[in-house]
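Notes follow once the structure below has been shown.
Note that this complex is displayed minus one protein chain, with the remaining chains in position.
The block that comes next holds subunit A.
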Amino acid sequence: MGFIRFSGVDFHYGPAGSSAVSILKGLELELAQGEFYVLLGPSGCGKTTALNLLAGFERPSAGTIVMEGHAIGEPGMDRVVIFQGDDSLYPWLTAQENVEFPLRMTGVGAAERRRRAATWLSRVGLANHGQKFPHQLSGGMKQRIQIARALVCDAPVLLMDEPFGALDAQTRTILQDELVSICNGSGATVLFITHDIAEAIILADRIGVMRAGPGSAVKDEFALDLPRPRNRGSVEFAAAYDRIQRVLGEEVRKVVTREAAA
């Protein structure tokens, strides 16, 4: 029995019927406790929708999503989200205050709040930038604030929606490695969305490759039991990359062909 379980989940925009735009159709997904699960798929396939459903931002049109035996309800601190891009940070708050935000909302005292936020800021390498505002920091640093803000909650589940998608390749690699060392042994269950195969292999315990939409679902799953930290140049890495690429490539080609025809 999975810790988190999607059973027969459909999601479509608009009223049911011929005009509805089907995003997900019959999605089955199961995450074990403490597992790092990466959803990989062509753009527009509905991976972010799957994450939004688990976060509670959207409701499934059909099917159920259950966590520890309870149906998913409103968004909450048991499933914290690291958003794509930096539109979720509060520009009028400093880095430190952004990280304190969840603690402030839950009534943690000022001193305790400052201490815990400072600890996480230094763990993500921003110890000296706490008093800066987001617009004074680089894209990579802003995503570090988001990571600190999510992890300060000690949440059992982390939801990451292409958090490094907008970063340059070097910064992205560094943050991937840092995320591995932060998550290792934290016990948190992670759902991570990406379209980058290398990123998936560096991070995942298990990878689910999604079909091209509309009406997407998981097409194939890959378990990766390589030891961490993983080496991007290793033979095992290349083999995994090749296996996944064959499955994902087929779906990406479908999207490209359809776009060319349209």
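Here is the rule we use: contacts are C-beta pairs under 8 Å (C-beta built on N, C-alpha and C of every residue); 3 or more make two chains touch, one makes a residue touch a chain; residues count from 1.
The rule we apply is simple: contacts and distances are computed from a predicted model.
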item	value
Options "GntR family transcriptional regulator", "ABC transporter permease", "Heme exporter protein D" or "Monovalent cation/H+ antiporter subunit A": UniProt name of the undisplayed chain	"ABC transporter permease"
Per the touch definition above, residue among A:Ala117, A:Leu137, A:Cys153 or A:Ala212 touching the missing chain	A:Cys153
Touch criterion as defined above, residue of A:Phe6, A:Tyr37 or A:Phe83 at the omitted chain	A:Phe83
Touch list for subunit A against the chain that is not drawn	55-57, 74-77, 79-81, 83, 85, 87-93, 101-102, 105-106, 133, 135, 149, 153
